[in-house]
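Omission of a single protein chain aside, the complex is shown with its protein chains in their original locations.
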(Lines give C-alpha, C1' and ligand atoms only; values in the text may rest on other atoms or scores of the structure.)
Protein backbone atom coordinates (compact mmCIF):
# COMPACT_ATOMS: atom_id res chain seq x y z
CA UNK A 1 0.00 0.00 0.00
CA UNK A 2 1.41 3.40 -0.96
CA UNK A 3 0.33 7.00 -0.56
CA UNK A 4 -1.03 7.25 -4.11
CA UNK A 5 -3.44 4.40 -3.36
CA UNK A 6 -4.68 6.42 -0.40
CA UNK A 7 -5.23 9.61 -2.36
CA UNK A 8 -7.05 7.59 -5.01
CA UNK A 9 -9.36 6.15 -2.38
CA UNK A 10 -10.16 9.67 -1.18
CA UNK A 11 -11.07 10.64 -4.73
CA UNK A 12 -13.19 7.51 -5.03
CA UNK A 13 -15.14 8.44 -1.88
CA UNK A 14 -15.90 11.84 -3.38
CA UNK A 15 -16.96 10.40 -6.71
CA UNK A 16 -19.07 7.61 -5.23
CA UNK A 17 -20.68 9.66 -2.45
CA UNK A 18 -21.37 6.45 -0.46
CA UNK A 19 -24.36 6.20 1.85
CA UNK A 20 -23.10 5.64 5.41
CA UNK A 21 -25.72 4.44 7.88
CA UNK A 22 -24.86 5.53 11.42
CA UNK A 23 -26.44 4.32 14.63
CA UNK A 24 -24.47 6.57 16.89
CA UNK A 25 -24.64 8.56 20.09
CA UNK A 26 -26.64 11.75 20.63
CA UNK A 27 -23.56 13.83 21.40
CA UNK A 28 -21.94 13.47 17.99
CA UNK A 29 -24.76 13.07 15.45
CA UNK A 30 -24.44 16.57 14.03
CA UNK A 31 -20.64 16.64 13.86
CA UNK A 32 -20.62 13.14 12.33
CA UNK A 33 -23.11 14.11 9.64
CA UNK A 34 -21.24 17.32 8.82
CA UNK A 35 -17.89 15.52 8.73
CA UNK A 36 -19.24 12.83 6.41
CA UNK A 37 -20.74 15.47 4.11
CA UNK A 38 -17.41 17.31 4.11
CA UNK A 39 -15.38 14.25 3.09
CA UNK A 40 -17.89 13.53 0.31
CA UNK A 41 -20.09 10.80 1.80
CA UNK A 42 -23.84 10.80 2.32
CA UNK A 43 -24.77 10.29 5.99
CA UNK A 44 -27.99 8.78 7.25
CA UNK A 45 -29.03 8.16 10.85
CA UNK A 46 -31.87 5.70 11.37
CA UNK A 47 -32.48 3.53 14.40
CA UNK A 48 -36.18 2.75 14.61
CA UNK A 49 -36.59 -1.00 14.92
CA UNK A 50 -39.03 -0.82 12.02
CA UNK A 51 -36.43 0.48 9.57
CA UNK A 52 -32.92 -0.25 10.90
CA UNK A 53 -32.54 -3.40 8.80
CA UNK A 54 -34.00 -1.79 5.67
CA UNK A 55 -31.66 1.18 5.85
CA UNK A 56 -28.57 -0.93 6.57
CA UNK A 57 -29.05 -3.10 3.52
CA UNK A 58 -29.07 -0.17 1.11
CA UNK A 59 -26.05 1.50 2.74
CA UNK A 60 -22.44 1.30 1.63
CA UNK A 61 -21.38 0.80 5.24
CA UNK A 62 -22.97 0.55 8.67
CA UNK A 63 -21.40 2.30 11.66
CA UNK A 64 -22.36 1.25 15.19
CA UNK A 65 -21.31 3.53 18.03
CA UNK A 66 -22.37 2.82 21.60
CA UNK A 67 -21.52 6.23 23.12
CA UNK A 68 -24.98 6.76 24.61
CA UNK A 69 -26.37 3.27 24.31
CA UNK A 70 -29.78 2.21 25.59
CA UNK A 71 -31.55 -1.11 25.38
CA UNK A 72 -33.57 0.10 22.39
CA UNK A 73 -30.54 1.31 20.48
CA UNK A 74 -28.64 -1.88 21.15
CA UNK A 75 -31.56 -3.77 19.64
CA UNK A 76 -31.45 -1.42 16.62
CA UNK A 77 -27.73 -2.07 16.24
CA UNK A 78 -28.30 -5.83 16.23
CA UNK A 79 -31.14 -5.56 13.70
CA UNK A 80 -29.12 -3.30 11.42
CA UNK A 81 -25.95 -5.33 11.90
CA UNK A 82 -27.56 -8.64 10.99
CA UNK A 83 -29.07 -7.07 7.89
CA UNK A 84 -25.68 -5.62 6.94
CA UNK A 85 -23.97 -8.96 7.47
CA UNK A 86 -26.56 -10.69 5.30
CA UNK A 87 -26.17 -8.16 2.49
CA UNK A 88 -22.36 -7.96 2.74
CA UNK A 89 -22.37 -4.37 3.90
CA UNK A 90 -19.24 -3.74 6.03
CA UNK A 91 -19.93 -3.07 9.72
CA UNK A 92 -17.67 -0.71 11.65
CA UNK A 93 -17.93 -0.77 15.45
CA UNK A 94 -16.93 1.93 17.93
CA UNK A 95 -17.18 0.50 21.47
CA UNK A 96 -17.21 3.90 23.22
CA UNK A 97 -16.37 3.67 26.91
CA UNK A 98 -16.25 -0.12 27.07
CA UNK A 99 -14.86 -0.97 30.49
CA UNK A 100 -16.29 2.14 32.16
CA UNK A 101 -19.44 0.32 33.28
CA UNK A 102 -20.43 -3.34 33.35
CA UNK A 103 -23.27 -2.55 30.94
CA UNK A 104 -20.92 -1.20 28.30
CA UNK A 105 -18.65 -4.22 28.61
CA UNK A 106 -21.52 -6.67 28.31
CA UNK A 107 -23.02 -4.79 25.37
CA UNK A 108 -19.75 -4.64 23.46
CA UNK A 109 -19.31 -8.39 23.97
CA UNK A 110 -22.87 -9.04 22.79
CA UNK A 111 -22.37 -7.02 19.62
CA UNK A 112 -19.04 -8.71 18.92
CA UNK A 113 -20.59 -12.12 19.51
CA UNK A 114 -23.76 -11.65 17.47
CA UNK A 115 -22.41 -9.67 14.54
CA UNK A 116 -19.64 -10.10 12.05
CA UNK A 117 -17.68 -6.90 12.65
CA UNK A 118 -15.46 -5.78 9.78
CA UNK A 119 -13.48 -3.13 11.65
CA UNK A 120 -13.42 -2.13 15.31
CA UNK A 121 -12.00 1.26 16.32
CA UNK A 122 -11.24 2.60 19.76
CA UNK A 123 -8.54 3.98 22.01
CA UNK A 124 -6.17 1.49 23.62
CA UNK A 125 -8.28 1.09 26.76
CA UNK A 126 -11.45 0.44 24.76
CA UNK A 127 -9.83 -2.12 22.47
CA UNK A 128 -8.21 -3.88 25.41
CA UNK A 129 -11.48 -4.02 27.32
CA UNK A 130 -13.39 -5.15 24.21
CA UNK A 131 -10.86 -7.96 23.82
CA UNK A 132 -11.36 -9.06 27.42
CA UNK A 133 -8.24 -7.51 28.90
CA UNK A 134 -8.45 -5.23 31.94
CA UNK A 135 -7.39 -1.63 31.23
CA UNK A 136 -8.18 1.46 33.20
CA UNK A 137 -10.61 3.77 31.53
CA UNK A 138 -12.01 7.08 32.75
CA UNK A 139 -15.54 7.67 31.50
CA UNK A 140 -15.26 7.61 27.75
CA UNK A 141 -11.68 8.91 27.58
CA UNK A 142 -8.68 6.61 27.41
CA UNK A 143 -6.43 6.22 30.38
CA UNK A 144 -2.72 6.51 29.72
CA UNK A 145 -1.60 3.84 27.35
CA UNK A 146 0.65 1.27 28.93
CA UNK A 147 2.16 -1.68 27.19
CA UNK A 148 2.71 -2.27 23.53
CA UNK A 149 -0.16 -0.85 21.51
CA UNK A 150 0.95 -2.58 18.37
CA UNK A 151 0.90 -5.97 20.06
CA UNK A 152 -2.50 -5.14 21.53
CA UNK A 153 -3.87 -4.36 18.06
CA UNK A 154 -2.51 -7.62 16.69
CA UNK A 155 -3.85 -9.81 19.46
CA UNK A 156 -7.23 -8.02 19.52
CA UNK A 157 -7.58 -8.46 15.75
CA UNK A 158 -7.07 -12.20 16.18
CA UNK A 159 -9.27 -12.54 19.25
CA UNK A 160 -12.10 -10.42 17.84
CA UNK A 161 -11.73 -11.61 14.24
CA UNK A 162 -11.96 -8.00 13.07
CA UNK A 163 -9.53 -5.51 11.65
CA UNK A 164 -8.53 -3.49 14.68
CA UNK A 165 -7.82 0.22 14.74
CA UNK A 166 -6.32 1.75 17.87
CA UNK A 167 -6.07 5.52 17.90
CA UNK A 168 -3.88 7.62 20.15
CA UNK A 169 -0.57 9.43 19.79
CA UNK A 170 0.10 7.00 16.97
CA UNK A 171 -2.61 5.03 15.24
CA UNK A 172 -2.34 1.30 14.59
CA UNK A 173 -4.23 -0.86 12.09
CA UNK A 174 -3.91 -4.62 12.23
CA UNK A 175 -5.72 -7.67 10.96
CA UNK A 176 -3.49 -9.88 13.12
CA UNK A 177 -1.05 -10.51 10.28
CA UNK A 178 -0.32 -7.14 8.65
CA UNK A 179 0.13 -4.19 10.96
CA UNK A 180 0.44 -0.52 10.00
CA UNK A 181 1.42 2.50 12.06
CA UNK A 182 0.05 5.90 11.05
CA UNK A 183 1.80 9.05 12.28
CA UNK A 184 -0.75 11.68 11.27
CA UNK A 185 -3.14 13.60 13.50
CA UNK A 186 -3.04 16.44 16.02
CA UNK A 187 -3.63 16.74 19.79
CA UNK A 188 -6.44 19.30 19.22
CA UNK A 189 -8.58 16.39 17.98
CA UNK A 190 -8.87 15.32 21.64
CA UNK A 191 -10.45 18.72 22.43
CA UNK A 192 -13.32 18.22 19.97
CA UNK A 193 -16.00 15.85 21.17
CA UNK A 194 -16.74 13.13 18.68
CA UNK A 195 -13.44 13.35 16.80
CA UNK A 196 -12.99 9.62 17.37
CA UNK A 197 -16.61 8.88 16.53
CA UNK A 198 -16.43 10.82 13.26
CA UNK A 199 -13.23 8.98 12.38
CA UNK A 200 -15.09 5.69 12.81
CA UNK A 201 -17.76 6.95 10.42
CA UNK A 202 -15.12 8.09 7.94
CA UNK A 203 -13.68 4.57 8.09
CA UNK A 204 -17.21 3.53 7.15
CA UNK A 205 -17.12 5.82 4.10
CA UNK A 206 -13.80 4.35 2.91
CA UNK A 207 -15.01 0.80 3.62
CA UNK A 208 -17.95 1.45 1.34
CA UNK A 209 -15.63 1.94 -1.62
CA UNK A 210 -12.64 -0.32 -0.74
CA UNK A 211 -13.22 -3.98 0.01
CA UNK A 212 -9.91 -4.59 1.83
CA UNK A 213 -10.65 -3.33 5.36
CA UNK A 214 -6.97 -2.84 6.22
CA UNK A 215 -6.55 -0.54 3.22
CA UNK A 216 -9.80 1.28 3.99
CA UNK A 217 -8.73 1.85 7.60
CA UNK A 218 -5.19 2.96 6.81
CA UNK A 219 -6.46 5.35 4.13
CA UNK A 220 -9.03 6.83 6.52
CA UNK A 221 -6.46 7.43 9.25
CA UNK A 222 -3.97 9.04 6.88
CA UNK A 223 -6.57 11.33 5.30
CA UNK A 224 -8.21 12.21 8.64
CA UNK A 225 -4.93 12.82 10.41
CA UNK A 226 -3.58 14.89 7.51
CA UNK A 227 -6.75 16.99 7.49
CA UNK A 228 -6.27 17.56 11.23
CA UNK A 229 -2.70 18.73 10.68
CA UNK A 230 -3.80 21.21 8.02
CA UNK A 231 -6.63 22.41 10.26
CA UNK A 232 -4.25 22.87 13.19
CA UNK A 233 -1.97 25.02 11.04
CA UNK A 234 -4.91 27.23 10.07
CA UNK A 235 -6.13 27.35 13.68
CA UNK A 236 -2.83 28.94 14.61
CA UNK A 237 -3.33 28.57 18.36
CA UNK A 238 -6.77 30.18 18.54
CA UNK A 239 -8.42 27.20 20.24
CA UNK A 240 -10.73 24.22 19.76
CA UNK A 241 -13.70 26.28 18.48
CA UNK A 242 -11.65 27.46 15.53
CA UNK A 243 -10.06 24.03 15.10
CA UNK A 244 -13.43 22.31 14.76
CA UNK A 245 -14.46 24.71 11.98
CA UNK A 246 -11.11 24.43 10.21
CA UNK A 247 -11.25 20.66 10.46
CA UNK A 248 -14.58 20.53 8.63
CA UNK A 249 -13.14 22.90 6.02
CA UNK A 250 -10.07 20.73 5.75
CA UNK A 251 -12.00 17.47 5.30
CA UNK A 252 -13.86 19.23 2.49
CA UNK A 253 -10.81 20.75 0.80
CA UNK A 254 -8.05 18.20 1.32
CA UNK A 255 -6.61 17.25 -2.06
CA UNK A 256 -4.71 14.23 -3.29
CA UNK A 257 -1.61 16.42 -3.26
CA UNK A 258 -2.21 17.37 0.40
CA UNK A 259 -2.55 13.72 1.33
CA UNK A 260 0.65 12.89 -0.48
CA UNK A 261 2.47 15.76 1.24
CA UNK A 262 1.23 15.10 4.79
CA UNK A 263 0.57 11.35 4.83
CA UNK A 264 2.92 9.34 7.02
CA UNK A 265 2.49 5.63 7.64
CA UNK A 266 4.50 2.46 7.55
CA UNK A 267 3.98 -1.24 7.62
CA UNK A 268 5.51 -2.20 10.93
CA UNK A 269 4.89 -5.87 11.06
CA UNK A 270 4.27 -9.03 9.13
CA UNK B 1 -46.74 39.69 -2.84
CA UNK B 2 -43.72 41.94 -3.17
CA UNK B 3 -40.26 42.11 -1.64
CA UNK B 4 -41.25 44.80 0.87
CA UNK B 5 -43.90 42.50 2.30
CA UNK B 6 -41.18 39.91 2.82
CA UNK B 7 -38.80 42.25 4.59
CA UNK B 8 -41.70 43.41 6.79
CA UNK B 9 -42.43 39.82 7.75
CA UNK B 10 -38.78 39.36 8.75
CA UNK B 11 -39.04 42.40 10.97
CA UNK B 12 -42.26 41.07 12.44
CA UNK B 13 -40.57 37.76 13.34
CA UNK B 14 -37.87 39.68 15.19
CA UNK B 15 -40.36 41.88 17.02
CA UNK B 16 -42.72 39.04 17.93
CA UNK B 17 -40.05 36.47 18.85
CA UNK B 18 -42.52 33.63 18.21
CA UNK B 19 -42.30 30.37 20.14
CA UNK B 20 -41.63 27.54 17.67
CA UNK B 21 -42.22 24.05 19.02
CA UNK B 22 -40.03 21.50 17.24
CA UNK B 23 -40.30 17.74 17.37
CA UNK B 24 -37.31 17.05 15.22
CA UNK B 25 -34.44 14.65 14.67
CA UNK B 26 -31.43 14.24 16.94
CA UNK B 27 -28.97 15.26 14.22
CA UNK B 28 -30.22 18.81 13.82
CA UNK B 29 -31.61 19.89 17.20
CA UNK B 30 -28.71 22.17 18.06
CA UNK B 31 -28.40 23.78 14.63
CA UNK B 32 -32.18 24.25 14.46
CA UNK B 33 -32.29 25.95 17.85
CA UNK B 34 -29.35 28.21 17.02
CA UNK B 35 -30.81 29.09 13.63
CA UNK B 36 -34.20 29.96 15.14
CA UNK B 37 -32.53 32.12 17.79
CA UNK B 38 -30.51 33.84 15.06
CA UNK B 39 -33.55 34.74 12.98
CA UNK B 40 -35.31 36.08 16.08
CA UNK B 41 -37.61 33.22 17.10
CA UNK B 42 -37.75 31.32 20.37
CA UNK B 43 -37.19 27.58 19.89
CA UNK B 44 -38.49 24.86 22.16
CA UNK B 45 -38.05 21.11 21.77
CA UNK B 46 -40.45 18.93 23.74
CA UNK B 47 -41.60 15.44 22.86
CA UNK B 48 -42.58 13.66 26.07
CA UNK B 49 -46.09 12.27 25.61
CA UNK B 50 -47.02 13.96 28.88
CA UNK B 51 -46.32 17.46 27.56
CA UNK B 52 -46.31 17.41 23.74
CA UNK B 53 -49.92 18.64 23.50
CA UNK B 54 -49.48 21.26 26.23
CA UNK B 55 -46.42 22.75 24.56
CA UNK B 56 -47.95 22.74 21.07
CA UNK B 57 -50.98 24.70 22.14
CA UNK B 58 -48.96 27.61 23.53
CA UNK B 59 -46.63 27.73 20.52
CA UNK B 60 -46.87 30.04 17.51
CA UNK B 61 -46.12 27.10 15.23
CA UNK B 62 -45.44 23.38 15.49
CA UNK B 63 -42.72 21.78 13.35
CA UNK B 64 -42.72 18.00 12.85
CA UNK B 65 -39.58 16.46 11.35
CA UNK B 66 -39.24 12.71 10.97
CA UNK B 67 -35.48 12.56 10.34
CA UNK B 68 -34.79 10.05 13.10
CA UNK B 69 -38.30 8.90 13.83
CA UNK B 70 -39.18 6.19 16.34
CA UNK B 71 -42.54 4.85 17.43
CA UNK B 72 -42.48 7.06 20.54
CA UNK B 73 -41.68 10.21 18.61
CA UNK B 74 -44.34 9.53 16.03
CA UNK B 75 -46.84 9.27 18.88
CA UNK B 76 -45.54 12.60 20.23
CA UNK B 77 -45.96 14.16 16.81
CA UNK B 78 -49.57 13.02 16.63
CA UNK B 79 -50.34 14.25 20.16
CA UNK B 80 -48.74 17.61 19.50
CA UNK B 81 -50.25 17.87 16.02
CA UNK B 82 -53.79 17.22 17.19
CA UNK B 83 -53.40 19.81 19.92
CA UNK B 84 -52.04 22.31 17.41
CA UNK B 85 -54.92 21.63 15.01
CA UNK B 86 -57.43 22.12 17.81
CA UNK B 87 -55.87 25.43 18.86
CA UNK B 88 -55.29 26.70 15.31
CA UNK B 89 -51.54 26.59 15.61
CA UNK B 90 -50.01 26.04 12.13
CA UNK B 91 -48.30 22.68 11.64
CA UNK B 92 -45.27 22.42 9.35
CA UNK B 93 -44.18 18.94 8.30
CA UNK B 94 -40.77 17.80 7.04
CA UNK B 95 -41.06 14.20 5.80
CA UNK B 96 -37.31 13.49 5.88
CA UNK B 97 -36.29 10.48 3.81
CA UNK B 98 -39.82 9.42 2.92
CA UNK B 99 -39.46 6.70 0.33
CA UNK B 100 -36.12 5.46 1.66
CA UNK B 101 -37.76 2.80 3.84
CA UNK B 102 -41.28 1.42 4.05
CA UNK B 103 -41.51 2.68 7.63
CA UNK B 104 -40.86 6.27 6.59
CA UNK B 105 -43.43 6.09 3.85
CA UNK B 106 -46.09 4.62 6.13
CA UNK B 107 -45.34 7.15 8.87
CA UNK B 108 -45.52 10.12 6.53
CA UNK B 109 -48.88 8.88 5.25
CA UNK B 110 -50.14 8.41 8.80
CA UNK B 111 -49.16 11.93 9.79
CA UNK B 112 -50.71 13.39 6.65
CA UNK B 113 -53.91 11.39 7.23
CA UNK B 114 -54.35 12.12 10.92
CA UNK B 115 -53.25 15.76 11.04
CA UNK B 116 -54.20 18.91 9.26
CA UNK B 117 -50.83 19.95 7.86
CA UNK B 118 -50.48 23.62 6.99
CA UNK B 119 -47.23 23.39 5.04
CA UNK B 120 -45.14 20.42 3.92
CA UNK B 121 -41.49 20.94 2.92
CA UNK B 122 -39.10 18.50 1.31
CA UNK B 123 -36.88 17.89 -1.66
CA UNK B 124 -38.55 16.73 -4.88
CA UNK B 125 -38.14 13.03 -4.07
CA UNK B 126 -39.62 13.43 -0.60
CA UNK B 127 -42.61 15.43 -1.80
CA UNK B 128 -43.25 12.98 -4.63
CA UNK B 129 -43.07 10.01 -2.29
CA UNK B 130 -45.25 11.74 0.30
CA UNK B 131 -47.83 12.33 -2.42
CA UNK B 132 -47.79 8.67 -3.39
CA UNK B 133 -45.63 8.95 -6.49
CA UNK B 134 -42.53 6.76 -6.88
CA UNK B 135 -39.26 8.70 -6.96
CA UNK B 136 -35.79 7.45 -6.30
CA UNK B 137 -34.32 8.60 -3.04
CA UNK B 138 -30.92 7.82 -1.54
CA UNK B 139 -31.01 7.75 2.24
CA UNK B 140 -32.21 11.19 3.26
CA UNK B 141 -30.75 13.02 0.27
CA UNK B 142 -32.72 13.71 -2.87
CA UNK B 143 -32.01 11.85 -6.03
CA UNK B 144 -31.64 13.90 -9.18
CA UNK B 145 -34.82 15.75 -9.93
CA UNK B 146 -36.58 14.56 -13.03
CA UNK B 147 -39.77 15.94 -14.38
CA UNK B 148 -41.43 19.23 -13.74
CA UNK B 149 -40.93 20.29 -10.15
CA UNK B 150 -43.45 23.07 -10.43
CA UNK B 151 -46.15 20.65 -11.60
CA UNK B 152 -45.18 18.27 -8.80
CA UNK B 153 -45.61 21.04 -6.22
CA UNK B 154 -49.02 21.95 -7.63
CA UNK B 155 -50.35 18.42 -7.73
CA UNK B 156 -48.92 17.52 -4.32
CA UNK B 157 -50.51 20.63 -2.80
CA UNK B 158 -53.87 19.50 -4.11
CA UNK B 159 -53.46 15.84 -3.18
CA UNK B 160 -52.11 16.56 0.29
CA UNK B 161 -54.32 19.60 0.96
CA UNK B 162 -51.28 21.46 2.24
CA UNK B 163 -49.16 24.29 0.95
CA UNK B 164 -46.23 22.48 -0.62
CA UNK B 165 -42.63 23.66 -0.59
CA UNK B 166 -40.09 21.85 -2.75
CA UNK B 167 -36.48 22.87 -2.28
CA UNK B 168 -33.63 22.24 -4.67
CA UNK B 169 -31.75 24.29 -7.23
CA UNK B 170 -34.88 26.42 -7.36
CA UNK B 171 -37.49 26.44 -4.66
CA UNK B 172 -41.20 26.15 -5.38
CA UNK B 173 -44.18 27.10 -3.21
CA UNK B 174 -47.67 26.14 -4.25
CA UNK B 175 -51.09 25.81 -2.73
CA UNK B 176 -52.34 24.17 -5.93
CA UNK B 177 -53.62 27.44 -7.34
CA UNK B 178 -50.87 30.04 -6.84
CA UNK B 179 -47.31 28.91 -7.46
CA UNK B 180 -44.12 30.81 -6.73
CA UNK B 181 -40.53 30.12 -7.77
CA UNK B 182 -37.73 31.38 -5.52
CA UNK B 183 -34.24 31.75 -6.94
CA UNK B 184 -32.27 32.36 -3.76
CA UNK B 185 -29.95 29.96 -1.96
CA UNK B 186 -26.47 28.51 -2.37
CA UNK B 187 -25.07 25.00 -3.04
CA UNK B 188 -23.05 25.08 0.22
CA UNK B 189 -26.36 24.64 2.06
CA UNK B 190 -26.27 21.01 0.90
CA UNK B 191 -22.95 20.57 2.72
CA UNK B 192 -24.40 21.55 6.11
CA UNK B 193 -26.49 18.86 7.71
CA UNK B 194 -29.90 20.08 8.72
CA UNK B 195 -30.01 23.06 6.37
CA UNK B 196 -33.33 21.78 5.06
CA UNK B 197 -34.60 20.96 8.55
CA UNK B 198 -33.74 24.42 9.84
CA UNK B 199 -35.51 25.94 6.85
CA UNK B 200 -38.64 24.02 7.79
CA UNK B 201 -38.40 25.45 11.30
CA UNK B 202 -37.88 28.96 9.92
CA UNK B 203 -41.05 28.46 7.88
CA UNK B 204 -42.61 27.69 11.26
CA UNK B 205 -41.38 31.01 12.63
CA UNK B 206 -42.85 32.96 9.70
CA UNK B 207 -46.10 30.97 9.90
CA UNK B 208 -46.45 32.05 13.51
CA UNK B 209 -46.70 35.69 12.45
CA UNK B 210 -48.31 35.45 8.98
CA UNK B 211 -51.62 33.62 8.55
CA UNK B 212 -51.35 33.11 4.79
CA UNK B 213 -49.13 30.01 4.51
CA UNK B 214 -48.09 30.78 0.93
CA UNK B 215 -46.79 34.18 2.00
CA UNK B 216 -45.11 32.74 5.08
CA UNK B 217 -43.37 30.08 2.98
CA UNK B 218 -42.27 32.41 0.19
CA UNK B 219 -40.93 34.93 2.72
CA UNK B 220 -38.99 32.20 4.56
CA UNK B 221 -37.39 30.92 1.38
CA UNK B 222 -36.38 34.37 0.19
CA UNK B 223 -34.92 35.38 3.56
CA UNK B 224 -33.19 32.02 4.11
CA UNK B 225 -31.77 31.85 0.60
CA UNK B 226 -30.61 35.46 0.73
CA UNK B 227 -28.88 34.80 4.05
CA UNK B 228 -27.15 31.81 2.46
CA UNK B 229 -25.92 33.96 -0.43
CA UNK B 230 -24.49 36.54 1.96
CA UNK B 231 -22.88 33.77 4.04
CA UNK B 232 -21.35 32.20 0.93
CA UNK B 233 -19.80 35.53 -0.03
CA UNK B 234 -18.24 35.83 3.42
CA UNK B 235 -17.10 32.19 3.34
CA UNK B 236 -15.04 33.03 0.28
CA UNK B 237 -14.26 29.41 -0.59
CA UNK B 238 -12.97 28.36 2.82
CA UNK B 239 -15.41 25.47 3.22
CA UNK B 240 -18.57 24.25 4.94
CA UNK B 241 -17.27 24.79 8.51
CA UNK B 242 -16.89 28.50 7.82
CA UNK B 243 -20.14 28.61 5.86
CA UNK B 244 -22.15 27.17 8.76
CA UNK B 245 -20.82 29.88 11.09
CA UNK B 246 -21.36 32.65 8.55
CA UNK B 247 -24.87 31.41 7.88
CA UNK B 248 -25.83 31.74 11.56
CA UNK B 249 -24.26 35.22 11.56
CA UNK B 250 -26.15 36.06 8.40
CA UNK B 251 -29.55 34.89 9.73
CA UNK B 252 -28.90 37.13 12.72
CA UNK B 253 -27.73 40.18 10.77
CA UNK B 254 -29.76 40.10 7.57
CA UNK B 255 -31.59 43.40 7.22
CA UNK B 256 -34.68 44.45 5.32
CA UNK B 257 -32.34 46.16 2.84
CA UNK B 258 -30.35 42.94 2.35
CA UNK B 259 -33.56 41.04 1.66
CA UNK B 260 -34.63 43.66 -0.84
CA UNK B 261 -31.22 43.55 -2.55
CA UNK B 262 -30.86 39.75 -2.76
CA UNK B 263 -34.43 38.51 -2.85
CA UNK B 264 -35.50 36.95 -6.14
CA UNK B 265 -38.86 35.28 -6.65
CA UNK B 266 -41.72 35.31 -9.08
CA UNK B 267 -45.23 34.11 -9.34
CA UNK B 268 -45.01 31.49 -12.04
CA UNK B 269 -48.50 30.20 -12.21
CA UNK B 270 -52.09 30.93 -11.54
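Just so it is clear, A and B label the chains in written order, and each chain counts residues from 1 on its own.
Everything that follows uses one rule, which is that contacts are C-beta pairs under 8 Å (C-beta built on N, C-alpha and C of every residue); 3 or more make two chains touch, one makes a residue touch a chain.
Just so it is clear, the model here is predicted, and its values are computed rather than measured.
Engineer: Out of A:40, A:67, A:176 or A:263, point to the residue that touches the absent chain in the complete complex.
Structural biologist: A:67
Engineer: Identify the residue among A:19, A:77 or A:245 that touches the chain left out of the display.
Structural biologist: The single option touching the absent chain is A:245.
Engineer: Quickly run down the residues of chain A that touch the omitted chain.
Structural biologist: 25-31, 67-71, 97, 100-104, 138-141, 190-194, 238-242, 244-245
Engineer: Contacts of chain B with the missing chain: which residues?
Structural biologist: Answer for chain B: residues 19, 21, 26, 29-30, 33-34, 37-38, 42-51, 54-55, 58-59, 72, 244-250, 252-253 touch the chain left out.
Convention: only the chains that are shown with their structure count from here on.
Engineer: Based only on mean CA positions, could you tell me how far chain A sits from chain B in angstrom?
Structural biologist: Centres of chain A and chain B (C-alpha means) sit 33 Å apart.
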